[in-house]
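This is the structure I want to talk about, given as structure tokens.
Of the protein chains in this complex, one is absent; all others appear in place.
Here is chain A:
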Amino acid sequence: MLKPQPAKPSKKKKDLVVRLTNARGFEFGRLPQDVASWVSKLLDLDIVDFRGSTVVDCPTTLHSGADLIISLSIYIKASAFRTPSTSAEDQKERVMFNEGQETGEEQILRERKQALLKMFKVLELKPRKGSDFTRRPHGKLDQQDLEMLSQRQVASGGSKPKRQTEIVGDGEEVEVDEEGEELSDNELDLIYKRAQQNDRQLGQMDPADTFTLDLRGYQKQALNWMHSIEIGAVSAREETSMHPLWKEYLFPLEPNNGVIDLTADDRAFYFNEYSGELSLQFPKAERKCRGGILAYVVGMGKTIMLSALIQTARGPEDPAPNGDTNTSKKRQLKLNSAFRSVKRDADVLPKRGPAATLIVAPTSLLMQWCSELERSSKPGTMKVLVWHSQNRTDLDVALSGDNPVDVVITSYGTLVSEHSKMERSTSPVFEIEWLRVVLDEAHHCKSRQSKTAKAVYALRARRRWAVTGTPIVNRLEDLYSHLKFLDFTPWSNYTFFRSFVSLPFLARDPKAVEVVQVILESVLLRREKNMLDTDGKKIVELPPKEVIVENLEFSPLERKIYDSLYTDAKKNFDKLNERGLVSRNYTHILAMLMRLRRAVLHPNLVLSGADEGIKASSAGAVDVNALIKQFDEGKDTPGDNKVFAEGVLANLEGEEEQECPICFDVMDTPTIVPICMHQSCKDCIVAFIETCREKGEDGRCPTCSRGPIKESDLIEVVRTKAETDSVESQASRPTVTLRRNDFRSSTKLEALLRDLQRLRGENPSFRAVVFSQFTSFLDLIQVALERESLTWYRFDGTMDVKKRNDSVVGFKADSQGPKVLIVSLKAGGVGLNLTNANHVFMMDCWWNAATENQAIDRVHRIGQERPVYVKHFIVSDTIEGRILQIQKRKTAIVKEAFRGKGEGDPESVENLKIMFGDI
């Protein structure tokens, strides 16, 4: 028997020799070069051992240079299997500080990895189980999914990275490298699929008894999940996920006397294809951070769930838990104030571990958090401090003492400004070690280079939660920022994330999505409203929502204004398009589109200098007696008409059903011509005056042809039903007020007012929310509501926190009369809870329907008990129809296409062509 012993291969590069010796140490052959290259590596690194080989074939006459075929048995040595660790943990610091450079150790690992891979290939060993590749039916990508991934259109890939500005945090603008590709909805679903698959079976947990509200089943599950993670229970989900970088292999069965025992148990081992590590133990997808991403879609009560968590798992924790020292040390080093931190640790913290929770939320939601926390806890059991703008009290004092604050709420903006102070001095918010930090609407810091994100990373906390309905807004990279905040190793290392997620994804490697799936499975809990609970019921039963898109027709004048604007814009666009300059004049075209969109709402929004008339009188009330008096004085009035005029005015209160001389219908908003007191519908007479003007004539009374009259001379007769809350006037005699018609309305405004009037008739204490994205239009709506004597509140981005809060509180307060809240889509589209209303009016359309839906969900969300009616006003044959068309194009790119500055990509140009009717 020959017993080959590996001889020392020579160390010369590219000249590796593996000698084969027989039992007596006599060299009888060498391995061929290509085999020797990897065998030598494995021998050097003491990974494998060759035992017992037999010569299979050998030429009859031996001479030097002859080929021998031998069979070798390869054994992996026990020493090759170390306990599996997330290899990245060791690599981490190195990679951080020495990016791009391969260290000696790394080189060895790389070579080891390559050699092992080569060996597996030669031995035809294939992974039985990657963390992802197997396990159909759940979590596996099926063929269809893979096809979808590979067919992803090269929309932005291939071209140079685009830069664009995004708004993050509290209005912070960041330039973003748009390197990552945007994801379509289908892809997103796929990514979340895995994280959601077992969640129906998740255990439930009851909140602490200080919690005053009832939690729904899925909320209890979330509580259980979050709590288990916080207290460090292995994982609330059954821990079956393999670490994403590992693959499972089976030891080949050893032939025993030439017979393979097929009944023998499979023995598995695990190999990390990225680091080259081997292990005999199942490498779990590990979690080292205590926290995660709570990614419930809007309207499912994220605030309440966190309130329950804060109350259920309240500190103080042990002053110095072993597991976390690592994290806190690392953070201290990052602070320039290492000295002070140490002192604090020594003096303050040991007495009492961190017990307070810091909640970071967009400015608009601070007060809502505050009130929700108070609403959901027994009085006195939770002390909440809003730490924002002027109210930045001494946090140290607030958090210590006999009655310390349990929860501190601050805004992203505050955090950023505090963080910028850190250069010069210290800021308590970054020095305190929080028990828990919660980022609400965490997608505000999705861009890792933004100041907001950097500030957030600098917070010190034991437990970290990112709360957002959209953890991945449109790129996989968005996820990174959350992982970074969570300190979710190894993925919180950007290089690592990039090499295993971003780059493979760009290269259309489906593995990237699988890796993300596994990351999410252990760190993210997501629920959508239509998911089913354990009993197969929908987890959220919301009252029905009825969406009506109402197509309106322009008045002739509006049509004229709009058409001329449109023609100009189209000419302009066509010219640019002919010369191929569309993408370069992108901003200019966007401005034109903007103008068109405003023209649809109200001509005043595009006519310069037209707004003087509006602000003049918002109420425009006219006193009946003053009018009569004017007639008594006989000013401008022929005598014979006087009797008639007085009769009209005296009868105003009595007569109701009068026929309009123009449309022959019962007068809708009767309007008086002041010089002769003839009446007709407002619309009719306004239209007539308009036709007169078009013909170059003065307006005149249609009945008696007296003139000239202008629109603003007209006096409207407004009849309102006396409110029933005044008991004395129970005979609901209509009260009549007169007002001057000096407010120019528009088709959309009229439609809104008409609906609101109808609502008032049906339910005198209705609550409605009106959304528009143009604050200038909100101004007009405001005036119109004022004229209708409807109580209104306003919420937009120009208002400070207090004012916004006052608006919301005022809107929610109980009262008999109707109330309308007018909200700018951007400021109020997220977070707000307006379930006291059940009517929503969308005055314009946004480029993507998701934003609109999110706005509607302010009203249609948990807590809503009545059916929700949504009215969407669209003017026919305008750009709005085209926007709807674009909304229907199911590409995610649309989301961004109209937001960015600079050059438009082909997709955006396509969209522009739709805008101008070229497709």
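Points to keep in mind about this one:
FYI, contacts are C-beta pairs under 8 Å (C-beta built on N, C-alpha and C of every residue); 3 or more make two chains touch, one makes a residue touch a chain; residues count from 1.
Keep this in mind: contacts and distances are computed from a predicted model.
The unshown chain of the complex is recorded in UniProt as "Ubiquitin-conjugating enzyme", chosen from "Ribosomal protein S16", "Ubiquitin-conjugating enzyme", "Pescadillo homolog" or "IBH1 transcription factor". Which of A:17, A:208, A:268 or A:663 touches the hidden chain is settled by the complete complex: it is A:663. For the chain left out of this panel, the touching residue among A:76, A:684 or A:752 is A:684.
For the chain left out of this panel, the touching residue among A:703, A:789, A:853 or A:885 is A:703.
Although one chain is not displayed, its contacts with chain A can still be listed: residues 661-665, 680, 684, 687-688, 691, 697, 700, 702-703, 705.
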